[in-house]
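With one protein chain held back, the other chains of the complex are shown just where they sit.
Residue numbering begins at 1 within each chain, and the chains themselves are lettered A, B and C in the order written.
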């Protein structure tokens, strides 16, 4: 929409023009089912194979190691449940961090109901997992460790390589939720040494509702959705052809442009952090200052509540988010903020700004100009605030 | 593609023009995440709500009873596993028919590995389930009966209402796989009295890789994909917005046009059956002659093999399928044909023609002219055939 | 911009009436806690059994601010007997409706008002006719 300034790129990026163009032929003209042996089916199959190569190349995987799914949540559920079921004879213990996305935490919880054991390891006040804590949490029964690559709220980037060393030395499967990193920063599955990595197109200027899972060759996992030969038998169901093609294009563009994108958003991120800290008092930046996604700014504004900040920003056509889309509706403070020790009232007054390639310095300046007034206005109404 | 005649509508239909048009705004312009509270998110949420109403109205359900998924296979896996897990305390027994889609049969098999009991009930030579067999299969431990609405290969329409009476009288949950019926014939979940019904957009001129599950209000089911508030908490993950909008439009068009569509394809179906039976000897029609999908023609051609028939049809730009997309690759005879008592050699020589609204009488005439020559040519090479 | 809120809610959120404190209030009520995301504080000034002034301060979402604003508007100029009948439903209705997940904000407004009235009766030394109700009790009415 005209005039809208998007500081909510973690929730959705506007698909790039080339992404949309690449999808168009698959709306009408090329309509076969890729599982069909005939010409129309084969044409579609080739398009999917190409997308698989584009996505594989973005994360330095082989095409056969990529399984397309419908969402980051599906990729996470697939991994947790699929590894648990396939490796039940080896053990029944899973390790996750306290700040994982709900799709990891809830999948773990549903496994607990089936008799599995789950250990949640804490993070420090910056949102960092201590590799030593992973080491301590591992038992003889551990079959999977799942630690996210970067947190979706506070932007902290975890020491995945270090953790992988510990986990792989014990011969345990290692998953990392890369939904906020793939396409945003360079990701190399070989260097990271992970067995599974989740990603989703909507975070890198691709369509919504298409995602994938990297499965290292040989890693044991059961499918979540069975009953079809698609994706090499690892995920049944007629493919979201248009979406997959769009994700392929988005992946190729991300491969080419990632360095440029980082440079662009990081400058804006640092400008925004600096402006807010200069212009508004009683604020705190959540997450690690250096080990941080280049597009992430998350502040707690004391004495006021997040939704009312968002509404007033919305009146200025500025989009942002109160932590995570989930918590903004559930009226509950974010589990991530509470895991890093933020008090509930400050958690409730926290706003997540995620930058993208369509943001400009002017956008940041506008936000830095509007935000202090909005905060003042709400503080004037707040029973908690005394000037 | 120009000049292609599609007799493989069960695998994929070409999305209608209006379907593609309705999706276009969601490629680029309207890009919000429907879970976001802000204006861009709300616009997308409204589009999804509208699609939910369109789909609900096609099957006479309420919008809250529709959960969007990524495939018919997902809907089937969701039902089988979700009902099994949610109702474990009530029992551990599931009843399915022998001719269900693999996504039902394999989901049932994966539940067996977790300790559930599965009864497979047979069908007669026309592919019909006898409601009495369902009655006999039910035990005190039965928690779910899953019988497909119409078979994807032989086109037989099952007596769902009668079966529902038996199942519901016992207070057991009842699922029907409606992937081949929703949008093809009128479907009314209230009249059928099912608790769950699977459907998929690609069978009714919608996009591929978007589907849904009807969940009757109050029916107990666990999510397959957990960890998000989407779909009322019943299926986590950022939505395939474009696909859902396209399915909504396709559903609305199907509601309006279903009678016209049936009239159109049924005439062609009967013409094709008649022509083949007149012009080619040693053929047999699979499935029930009357209780049959209006768009389904499935013949066994004795002494010859299916793939070579398809290849020669392909040289004439005619698309068809050898039973199911799966079996055509797996080199195994269809489980459906073997369940109705077709010998493996005839099963291997069977071709499924599925008609659609884009087919004309001229298409059928062309097929009826080419097919006898193709069959003759292959029989002349066959060691099994003696003139 | 689209919003989950009605026009009236947005109006009362953007231009809240009666924000502030009454230094020599006859009754003050505070409800909620910041961990749950909302605190509402209501001040009333009573003369001859009539609410002659009302003000609020609120930490909370748009619906909470609008509900507080509307509640103060609804009671100003009314007799105490009338005000005793002002419920969360009246606030919601005057706001042109609230999203389901936000109904508890109107409940907070009712509770803040009841709490302010209680405080008034206490200060006056009169046994209070107000029975404080829980959110569940109010929503069940």
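In the analysis below, a contact is a pair of C-beta atoms (placed from the backbone, for glycine too) under 8 Å apart; a residue touches a chain by one contact, two chains touch by 3 or more.
This is a predicted model, so every value here is computed, not measured.
> Among B:333, B:351 or B:371, choose the residue that contacts the chain missing from this document, as touch is defined above.
Answer from the full complex: B:333 touches the omitted chain.
> Among B:120, B:139, B:308 or B:368, exactly one should touch the missing chain; which is it?
Only one listed residue reaches the unshown chain, and that is B:308.
> Can you name the residues of chain B that touch the chain not displayed here?
For chain B, the residues touching the absent chain are 303-308, 311-312, 314-315, 317, 329, 331, 333, 343-345, 348, 380-384.
Note that only the chains that are shown with their structure count from here on.
> Take the average of all CA coordinates in chain B, do the same for chain C, and state the distance between these two points in whole angstrom.
Whole-Å distance between the two chain centres: 55.
> Using Cα averages as centroids, what's the distance between chain A and chain C in whole Å?
40
> Please report how many Å separate the Cα centroid of chain A from that of chain B, as a whole number.
Each chain reduced to its C-alpha mean, chain A and chain B end up 34 Å apart.
> Quick one: which residues in chain A touch 2 or more of the other chains?
Chain A, residues with two or more chain partners: 307, 314, 329.
> For chain C, write out the residues touching at least two other chains, lowest number first.
Residues 1, 3 of chain C each touch two or more of the other chains.
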